[in-house]
Structure formats: C-alpha cells, structure tokens
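One chain of protein is taken out of this complex; the other chains stay put.
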Amino acid sequence: MYSSFLNLIDILGTFAFAVAGGFSAMERKLDPFGVLIIAFVTAIGGGTVRDVLVGNFPVNWLHNGNTILIIFVSAILTMIFGSYLKHLNTALFIFDALGLGLFTIIGIEVGLKQGFSAGICIALGTISACFGGVIRDVLLNKVPLIFRKEIYALACIIGGIAYYLLKQTHLNDDVAKVICILMIFVIRFIAVRYNLSLPQIQLK
Amino acid sequence: MYSSFLNLIDILGTFAFAVAGGFSAMERKLDPFGVLIIAFVTAIGGGTVRDVLVGNFPVNWLHNGNTILIIFVSAILTMIFGSYLKHLNTALFIFDALGLGLFTIIGIEVGLKQGFSAGICIALGTISACFGGVIRDVLLNKVPLIFRKEIYALACIIGGIAYYLLKQTHLNDDVAKVICILMIFVIRFIAVRYNLSLPQIQLK
Partner (left out) sequence: MYSSFLNLIDILGTFAFAVAGGFSAMERKLDPFGVLIIAFVTAIGGGTVRDVLVGNFPVNWLHNGNTILIIFVSAILTMIFGSYLKHLNTALFIFDALGLGLFTIIGIEVGLKQGFSAGICIALGTISACFGGVIRDVLLNKVPLIFRKEIYALACIIGGIAYYLLKQTHLNDDVAKVICILMIFVIRFIAVRYNLSLPQIQLK
C-alpha cells in the first residue's frame, strides 16, 4: 500500500515539476522544443546532478522510460492546455510539494546506500529535490528562485533531517518515508500560505 | 572514402563551432582567455554533456589532442582574423550544418553502443550536437538560442530518427551516416534560407 502511494507521488511529482518548468519556459516565450527541454530539465535535473556527483552512471532517467514518458506528456499537455492548467494551481502546488518530499527521500537513500555521512545524505536529498529548478532558472537566465524566495530548500533540509533520524529508530521504512513527505508538504504549505521567506542578507 | 569524408566533416564542423563560439564571445567583449574558453565550450560542450550522462570517462576531448588543437587554432584565427572570417559567413554556415549532422550521429552511436532505446539514442545525438551552444549561451548570460529561434535541434531530431531507421535496414553504415548528415544539412539550409522557426508558445 505504501509503495503504491510512493509510486503515485513519483508520477504526480514528476508531472508537477515538468508542468512548472513548461510554464516558466512559456513565460519566456520559448518555442516548443525549448518548452520541452525546460520541462525535462526541471523534472530530472536534480536527480541528474546527484547521480553525477556520486558517480551513478548512466544517470537515472536514461534508463527510466516511464519518467521520460510522463515528462513528455506533461510538456505537451502544458503547451496545449496551458491556460486551463493554470486553474489547477492548487492541485499543482500539492503535487509539487509531495514530489519535493519524495525526491528528497530518494536522494537521501542514494547517499545512504553509498555510506555517506548524515550531512552529505541530506545535502544529496536537497540537491535531488531542488536543483532541477536551479538549472531551469539558469537556462532561463534568472538568478535561481530558491536562492531568493520562499522556504523551499529549507523544507527539504528539515524533512531530510527528520527522515535520517527516523531511520535510526525501528520504525518501518515506508512509514518513515510517508511521515517525512507529509512533513515537507506541511512546511511548504505553511510557507506559501503565510508567505514566509528567509530574510535577505545584505552587506551593510 | 566515406571515412575520410567523415573525418573532414569532423574537422570542419569543430572549426565552425569554435569560430561561432569565438564570435559570440567577442560580441560580448570578452578577453582572449574568455574567447578561448567559449570557443572550446561551444565545440566540446555537447559531447561532454553526453559523455557525463552516460558515464564515459574521462570525457572524450581529454584524450583527443587533435580536437583540442583544432579548437585552439580556430580560436586564435577568430581573434586575429575575426572581421575577415565574417565574410566567410556562407562557408561557416555550411561547415556548421555538416558538423551538426556528424555530431548528432556520433551521439547516437554512443547511445547504441550502450544499448539505450531509440528515443534516448536520438536524445543523446541531439544533446551532442546542440548543447555546446546551450552552455555557451549560459556562460554569456543569454537564454539559449536553440530554445528560441530557428530550426536547429529539430533538424538533429529528424536526422537522428532517419539514421536510427536506416540502421534497421541492410544499408551500409557509412552510407547511412552520409545520408543523414546531408538530410540535417538540407533541413538547416531550408530553415535558414526561408527563415523558418517553430512558433512561440505563450500562455493566453
């Protein structure tokens, strides 16, 4: 049951990431090829950076036909139904926040499997979840959003620490995953609902 | 005969990519070191991304002294004879379009050797041919041209599909390569001659 829940989140999260990427590309008036690439990069960029850093080759999405198919379909749907999808704002936010949680956990698991320390594992989780958006923003010629606004990466870091700690207990693994995904989800929800950001740091 | 034709295209294509990179760098008023790096990145960036994704290490150009030499010479020539080279516009376009075709095929071959599916192989071909320009544009702080203008990546994708299909027939391999290179060349020629682009996709 848990595992089909995680599978569902994987699909919905990938969908939400790809759609968000597609929207950003369309705001910049890219052509369909550009929209497709940006949707791809947003959805698989974080996992790709993680795989490259730790040395998992070929990187994950190259042998994951399902992910590629979901992104492809999401990008096409975004191009055709863009204005309608905009009305699904809330649904997309929910999918995105759930995906954020799952991708953080996937990244942490990759780190644990290779025997890295706690700090590195949480960093790898955060990179998996957040760096697709970083590459998207770089390609669209913007300072990455997550360096400037909203509590996004911080949600991954907090959820990641919780997951790492829960793994030390005897709690069932799938339960730990679901708890952390919901935790990251709730942090994101509160951050967006109350418009919370980290303060800017400026040189005086 | 075919193989020396392919070698020639490799040299001319690398030259054209490096010169194009050098020009972009000079337009942005970089210093000679910057021009050299941008010329390099334009010529070897696509192959490097491909090698990293599939896990070919060290990446190709590190043990390919000829390529490095060609790029180096091209960058120097661009710096010295920039304004004269501009008059060779048509020749440079031809070299670029031929190189685009060859690099697409090289990327597809890397994918085939590793047993990837058709879609991935064609994606790897397109990445090999196009992502040098993407990295160049990112370094020069622009939204990558191929996401916005002209039919460039699409030529690689179409040529790549044709090459993949021809490989399933009993056609001689080198002949298949030459056919696809010419095909990509012709698509590029028509796109530039008639100023064809993909339509922009915008949110309504």
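In order of appearance the chains are A and B, and numbering begins at 1 in each one.
In the analysis below, contacts are C-beta pairs under 8 Å (C-beta built on N, C-alpha and C of every residue); 3 or more make two chains touch, one makes a residue touch a chain.
All values derive from a computational prediction rather than experimental measurement.
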- Message: Can you say which of A:L6, A:L53, A:I94 or A:L112 touches the chain missing from this structure?
- Response: A:L53
- Query: Out of A:L92, A:L154 or A:I181, which touches the unshown chain?
  - Reply: A:L154
- Query: Among the options B:I11, B:V52, B:A118 or B:L145, which residue touches the chain absent from this view?
  - Reply: B:V52
- Task: Check each of A:I9, A:A129 or A:I146 against the chain that is not shown and name the one that touches it.
- Result: A:I146
- For chain A, the residues touching the chain missing from this view: 52-55, 114, 116-117, 119-120, 134, 138, 141-144, 146-149, 153-154, 197-204
- Spell out the interface residues on chain B facing the chain that's missing from view. 23, 25-35, 37-38, 48, 52, 57-59, 62-63, 65, 68, 79, 82-83, 86, 138-141
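By definition in this document, only the chains that are shown with their structure count from here on.
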- Message: Quick check: how many Å separate the C-alpha centres of chain A and chain B?
- Response: 31
